[in-house]
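To start, the structure under review is shown below, and the notes come after it.
Every protein chain of the complex appears in place save one, which is left out.
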Amino acid sequence: MNSVARTATRVYGWRWIVLPPTVGIAMLAMIVGAMVVAPREAVEGEVQRIFYIHVPSAIAAYLAFFIVFVSSIAVLWRRDMRFDVVARAAAGVGVLFTGLVLATGAIWGHPIWGTWWAWDARLTSTLILFLIFSGYLLARSLSDTSDEQSARYGAVFAIIGFLDIPIINMSVRWWRTLHPQPIVLKMPGEQALPGSMLAVLWLGMVAILLLALWFIVLRSETERIATRVNELRVALDRDDEG
Amino acid sequence: MNGALTVMRKDLVLLWRHRSGWLSAATFATMSVLTYSFAFDLVTDDVRPLLPGVLWVTFLFAGIIACSRSFADEVEQGTFDAMLVAPIPRSSLYLGKAVSNLAALLTIEVAVMLMATILFNTTLLTAELAFIVGVGTVGYVSLTTLLATLGSRVRSREVLLPVLALPLLVPLLIAGVRATGGALDVPNGDGPWLLLIVVFTIWSAVGSALLFPMVVEQ
Partner (left out) sequence: MTATFAIEVTRLSKRYGTTTVLDGVELSLVAGSRTALTGANGAGKSTLLAILSTLVSPTGGQVRIAGYDLQTQAVEVRRRIGVLGHRPMLYEDLTPLENLLFFAKLYGVANPRPRAEAFLEVLGLWSRRFEPVSVLSRGYHQRLAIGRALIHSPEILLLDEPETGLDAEGIELLDALMLREPAFTVLAATHRLDRIAGWADSTANIERGRLVSHQVSAEALAASR
């Protein structure tokens, strides 16, 4: 257990050397793959290429929110404010990628469905997810980051928000798919994809997940340093008074 | 248990003394139904299918307004700390506020439904609807009361509370509107809406009561 922790610490120490170039190369490869290598989709045309970003972004967003959930439990349980920093960082990245999912979905939906937006089950639940964690970020940004009580409040909200996701999904699915739909939804990921498309999708998955990971690490570090600076300032002020 | 009852009775007395506060939420709610009815009547002859949506949106907003100050006075007067140093379970503090908020909201809802009965020319005070609205109210009041622990700690909490609460309440909104529509014979899709209301209510009541002590711990 101890050696695992030590290895993890050592690997984490390499983050600035490993992450930026890996992310850069993976992103470049993904773009080349999506634009050049992957074949043109027969029915949907060029716009289908957006799914090499769209699908991985959705997965990255869910992963980020899962990190928020786990860190929030840790905030309540371990009373360690370092987890709050990670939760805030992951929530920001999750909201970013959910926004990306909604935006790329709309860009795809306009030519294919003939509308930017529809109250479809999946779209609705993604939007609600976006709103829940935007609310979390708003609440956390309105309170002092060193305020432990607000951190605990934020953690409780994040936990409830995450646990609400299955209930939201359940409710919107009953609401929508029991209805006849004008457009039958079928994501490319659900169809049998040709080999080269699938390979590019996997490449995109790796690239986006690495990007999300790098963002979370970067934000955690900046937040941590900002918190530290704030604490030092408070300590200095107190010394001036004393 | 005794402690919880004592807190609850105190909160009900305070609810009565502070009635001007939440009665303004009641005024807001009836005004909102009145305005909806008037505005919809301008564009369509049959306003009845819109009624479930009007009711639930009004309930949720009235709930947020009425619950938002739940803990603010306690925190400002220091009585919140006074209760925390007393030998009672933390969750009884939550229970007292949730029950008094529930009483306020049920009063508001009866007023709104009487108003809607007249304006939308529909019988609303039936056992089925009372069940749907009653259970659903427990669901949203328990969640909104928990979120109101934000108390006086955060600036612009009046804006923040709806932003935080409404997305979480979407399942209840969907199920409530659909179930109410079903009870009023408004054509809509089938679905286990009552079950969803009950599931949501149990989830939010149990979850909130368990998480409340975590928020007040320092």
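Quick notes
Should a chain be cited, it is by its letter among A and B, assigned in written order, with residues numbered from 1 in that chain.
Just so we're on the same page, a contact is a pair of C-beta atoms (placed from the backbone, for glycine too) under 8 Å apart; a residue touches a chain by one contact, two chains touch by 3 or more.
Only a predicted model underlies this, so the values are computations on that prediction, with no experimental measurement involved.
One chain is not displayed; in the complete assembly it touches the shown chains A, B. In the full complex, chain A makes contact with the omitted chain through residues 79, 81, 146, 148, 227-228, 231, 234-235, 238, 241-242. For chain B, the residues in touch with the chain missing from this view are 2-3, 6-7, 10, 13-14, 17-18, 73, 77-79, 81-88, 217-218.
By our rule, only the chains that are shown with their structure count from here on.
Separating the CA-averaged centres of chain A and chain B is a span of 31 Å.
Note for the complex: chain A touches chain B at residues 76, 128, 131-132, 134-136, 138-139, 142-143, 147-150, 152-153, 155-157, 159-161, 163-164, 167-168, 170-172, 174-175, 178-179.
Those residues of chain B that touch chain A in the complex are listed here as 143, 146-147, 149-150, 153-156, 160, 163-164, 166-168, 170-171, 174-175, 178, 189-193, 196, 199-200, 203, 207-208, 211, 214-215, 217-218.
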